[in-house]
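One protein chain omitted, others in place.
Moving on, here comes chain A:
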Amino acid sequence: MAALPARVGIGSSPRKRDGAALLTGRALFLDDHRPEGLLHAVVVRSEVAHGRIRAIDTAAAAAAPGVALVLTGAEAAKHAGPVPYFIDPAARGGNRTDIRCLQVDKVVHVGQPVAAVVAASRHEAQAAADLVRITYDVLPHVLDARAAMAQDAPRLYEDWPGNVVAHNRYGSGDPDAALAAADVVVEGELRIARTTTAPIEPRGYLASWQGDRLTVHASCQNPHQLRWMLSVSLGVDESRIRIVTAKVGGSFGLKMQGHPEETLVALLSLLADAPVKWVEDRRETLMAGAREQVHRFRVGATSDGRITGLVNEIVADIGALTAQAGWAMPNMSATTQPSGYAVQDVRVELDIVCTNKPPCNAARGFGKDAAHFVMERAVDLVARELGMDPAEVRRRNFVREFPYRTATGLNIDSGDFDGLLDKTLDAVDYAGIRRGQAESRERGRYLGVGLGFELTPESSDSPGTFVSGFDTTTVRMSVTGMVTVLTGVTSPGGGNDTGIAQIVATELGVPIEWVELVQGDTDRCPNGFGNFSGRSMVVGGGSATLAARDVRAKLLAVAARLFETSEVDIRDGIASGGGRELPVPEVARALLTRAFAIGDIEPVLESTRAYKPGNINHVPDELGRIQPYPTYSSSLHAAVVEVDAETGKVTLADYVMTHDCGTMINPALVEGQARGAVTMGLGSALSEQLVFAADGSLASNRFKSYLLPRAGDIPLLRMIHQVTPSPFAMHGNKGAGEAGVGGAQAAVANAVEDALAPFGVTVRGVPLSPPNVLALIDEARP
């Protein structure tokens, strides 16, 4: 194995530290754990979109070969309570319902867990699950959010006044007056189709009990929250639960906790008195939604392109309610508007609506993506109306003074949006494309360029929930000088483990090879909150820095004593001072084996620290607005597309993203995150859509019908970095990982509209799949 590069400081790009295990197939993902006596679970799911469970006949299943246990909702409810919410809607003034691991008397979507079978093999469990007979009194169902808001619509939860979880209004100023006074007003409706995260590793859990102690291996990005959640739903002390989430095969929000199967698998293991594993199949993974919204907006502008007012009405379809964080994403779709544009007269009305579809789970972008898609479409429509260049309209509206309080109350820490625009236009050769466009059109080729600006609030803290804006890390040096870092943040694949090791090695002044990192184990790691909201390097990196500085200070004190001088330093694993040198392991050994000889230095080479970044403010202002984000990454995207007007196929010819996430700890890993997010945005812009049949069953339930981008669909995504450090985060870093989804959607949508300008097409949603593009062309034709 090749050694890691020597230079490992902040700003360099050492390779992923777990690379060797992953490259050789030795890494153990959830499904690779196979303890002795393991049994396998299969979930029996509702086949109706809405109905009362009249009877469940489990006799044939229970008698099937290899079956250890068949569990129904009624039986499960005797042993497990409701699954507690990640973010309780009631705490946000919304409607709630009890979320059970198995439904007891009613189902509200196709695929909802109704029963479970445990057997000696997965095949036997599946065969027996097919024998469970469930009789329903079928109820009318509703699959469209607007229809679900009607007074006479079928009600998912009968004790609610309707199907709306919450109606919220955000903004400031007087947008109606601003629109009335505007030189131009453009309006539009945008539909964002339901897509999904689709990590290549499906979700899964393995539970085993040792007496009254529970161990759960989970494909999950939030181990400590999962421990708390199981403690509540199962009524077991947290101290008796261990969650291990070592290797996770991609997550993108899906594997945040709150799923019924977490409680279910732990309960099945308890009742079967054996280790039980459940891994979902791809059809189950694809049920999870990521986003589905309709926006109706009006934007006012002056004749010189200054946007003066925005009114937007959002109807967000979250499917059935979930205890997972996903239901809350549309709030961010609202509050992230009007993005990084200086517009203070804004009103965003949001209805979060339940329908008889599976729940939307948390997804990369967390709703912010929709805000960017809509704002960037609105800006392009203003430009079109005024006959101005879209780039120029953006420039006329950028926020330039920081910190900047937006109309919805967010406090943008820093940025240089003009710089992003300049760099992007230059890199993509915007002027050259515009010149070539006319010529291409004469030859019957439809080439377009589109821009997408994105302001990505990151590292959130939602008061009173498990969305926490701080985290905790322990740095411990052993008597041999080796360093163990235990941190509360987790890495479902992005590589923050490497970034944190870099920081600790740099702070301590030791080689990165001496640093071992432990994540995703509630028995070993300090209290923490895992991975979400681009937080891991901000708060995981920040807390690791504080802890490493404590340990370094102790090493320096010992070295000063040994060298009898106060002028000491540590670098490259060597302590020096007074003309003498000593390897750091010798310094550690001196403290930990000769503690009394060394004198009054406390003999501990370990520190646990938490880091809270600045800029978060939970005290509501006079408009009731809070400020839950410390840092705001920003990016500007340019997509160049060619549209085949005969087939409707959109081909990406070029793509540029200028990205500003402040200081980069490991630029190669930042680029990896950005390219991944952009590609997810490109998929939702062009090909991905979860389609439901009229009966509420999922039609696009495999990768043949749910079309993820493949290698040949993605051009070289050209990355340009701009560094505007955050004044509120320790290293000046902002979150990286979510920026790209909304920017890519917007840039592609704007590029397609630009390409098809000769037809007078107006894009009204994503995905811009070939049939949808052809429909746009057809309806624009006279």
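Just so it is clear, contacts are C-beta pairs under 8 Å (C-beta built on N, C-alpha and C of every residue); 3 or more make two chains touch, one makes a residue touch a chain; residues count from 1.
The criterion applied here is as follows: contacts and distances are computed from a predicted model.
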{"item": "Name under which UniProt lists the unshown chain, selected from \"3-oxoacyl-[acyl-carrier-protein] synthase 2\", \"Multiple sugar transport system substrate-binding protein\", \"Carbon-monoxide dehydrogenase small subunit\" or \"ABC transporter permease\"", "value": "\"Carbon-monoxide dehydrogenase small subunit\""}
{"item": "Identified contact with the non-displayed chain, of A:205, A:252, A:430 or A:632", "value": "A:252"}
{"item": "Residue touching the undisplayed chain, where the options are A:27, A:104 or A:193", "value": "A:27"}
{"item": "Which of A:191, A:282 or A:400 contacts the chain that the document leaves out", "value": "A:282"}
{"item": "For chain A, residues in touch with the removed chain", "value": "1-2, 13, 15-16, 18-20, 22-29, 31-32, 34, 123, 197-202, 247-252, 279, 281-282, 492-495, 668-669, 671-672, 675-676, 678-680, 702-704, 708-712, 714, 716-717"}
